[in-house]
Every structure is written in structure tokens, then in C-alpha cells.
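The complex appears here minus one protein chain, its other protein chains still in place.
For chain A:
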Amino acid sequence: MQWYVIFKKEILENWRNMKWIWVPIVFILFAVMDPITTYYLPKIMDAVGGIPEGAVVDIPMPNANEAILMSFNELGLLGVLITVVIAMGVISGEMKSGVYELILSKPVKYTNYVSAKFMSLALIVFLSIFLAVVAGWYYVSLLFGSIDFTKILTSILFFSLYFALIIGIVIMVNTWVQSPGVVAFLSLIIIIALNVLTSIYGHIFTWSPALIGDYIGEYLHSGVLSTEIWYSALMAVIFTFACIQFAILTLKNRALQ
């Protein structure tokens, strides 16, 4: 009950500061841009000119799977960036402005407070990813060729788990410092470290959540869900829970001091 009250307050706030509108639109634009520009690149080059007479520019046209992977990659970069930015002030900003004390002067459980914040953010981001990938799929189907929609849905589900982890990390960092800018900076460092470590030791950490994007590529290509993608998804869920628990613990300890 209490959880629902905080959750509703968060949803309302995100509605007032327009996150419900601009985040999905921005995600859709990110996902759609790459397939379209790739498709029209040869024509753009023709129109702009500057290529010497007789030179043959042969840019290989990607197939449908490669094209939709471009959308996923774009979301994996810029989408993550936007996610970090919209989550950076979610607790730290309230601590700074004093709203945090106001809320917790009432008997509000930390678990409810943190998890409601997490869910409200996750809802926006999941919706945005869904709309973005479906929009990307629409353009890829028009320009490159058809892809099975169930494949896309499955990919979206796994991809969302990666984003849940991102939100978890940002919320955890939120409880450490009070400046939203520093939160974004630290979160990005953690996320980049996760990705760098994974790309170096990828053969050992085959369960790393940062590999979900790669496994989605394999899945789209082969149509078979590998065991690794399940492990990665499981680890993403576990890490997300750990981050949230850690955030709750940090807040509790701060209250005791």
C-alpha cells in the first residue's frame, strides 16, 4: 500500500517533467536513425557528389538482422547514456533539495522507497526500449527485409534486463553522493568498467550481463537461445537485486549515523 503511494507519486512526477513523453521519443529516434541512414548512404553519397568519375563505391548492404542489431547497438550506447541521465537525480536530488528528509520523516520503509523509485524508472525505460525496437523493426522490415516479430520480442525482453541492471547501478550510486552530476559520472565509470572487463575477459565471464547485446545478435542470427544468454540474464537480475539491496542498506546506515 505504502509502496503504491510512493510509486504513484513517482509516476506523476515523471509525467509532470515530461519524461514519459521525451524519453520514448528520443529512444525511438536513436533506434530508427541508423537503419535509415545506412540504407540511404549510397544515395546520399551520389547526391552530395565529390566522388571522382568512374570510382565505384561499394558499401555492402547489411541484411535485416544486421540492420536491427544497429538499432540495438545504438540503444546500448546512447540509450544507456539517457537512462543514466534520467536516473541520476532520483534519490540524490531529493537528498539535496530536502524532499528526502520530508518523505522519511514519515514512517516510510527504505525498501518501499527505493524499490518504488526503481520500478517507476524501469517502467519508463522498458516502455521506451519496446517502442524503440519495434519502430526500428518497422523500418528494417520496410528497407531491408522481414524479421520474425517473436524474435524481436524475445530480444527486447533480454535487452530490458540489461537496462534494469543499469538503473540498479545508478540507484545504488545515488545513495552514495548527493550531487546528480557526480552520480552520473560514477555510474558511467562503473558501467564502462563492466563493459571493458567483459570485453577483455569475455571468454571467462561468459555470463556477464554486458554480453547480452552480443548474445542477442547471435540469437537473431541463429534463432536459438544459447545457454549463455540465460546465464547473462540471470546474472543481470541478481546484480540488479544486489544493487538495490545495497542502496537500501546504505540509506539505513546513513539514518543510523
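Assume contacts are C-beta pairs under 8 Å (C-beta built on N, C-alpha and C of every residue); 3 or more make two chains touch, one makes a residue touch a chain; residues count from 1.
Just so it is clear, contacts and distances are computed from a predicted model.
**Q** Out of "Xanthine dehydrogenase family protein molybdopterin-binding subunit", "Ni/Fe-hydrogenase, b-type cytochrome subunit", "Phospholipase_D-nuclease N-terminal" or "Cation acetate symporter", which one is the UniProt protein name for the chain not included here?
**A** For the chain not displayed, UniProt's protein name is "Phospholipase_D-nuclease N-terminal".
**Q** Tell me which of A:V85, A:L104 or A:V182 is the one touching the absent chain.
**A** A:V85
**Q** Of the residues A:M18, A:M61, A:L77 or A:A242, which one touches the chain left out of the display?
**A** Touches the omitted chain: A:M18.
**Q** Consider the whole complex, including the chain that is not shown, and state which of A:M1, A:A47, A:V224 or A:L256 touches that chain.
**A** The one listed residue touching the chain not shown is A:A47.
**Q** Looking at A:I6, A:I28, A:I166 or A:I216, which residue reaches the missing chain?
**A** The one listed residue touching the chain not shown is A:I28.
**Q** Can you name the residues of chain A that touch the chain not displayed here?
**A** Within chain A, the residues that touch the unshown chain are 17-19, 21-22, 25-26, 28-29, 32-33, 36, 40, 43-44, 46-47, 82, 85-86, 93, 97, 135, 139, 142.
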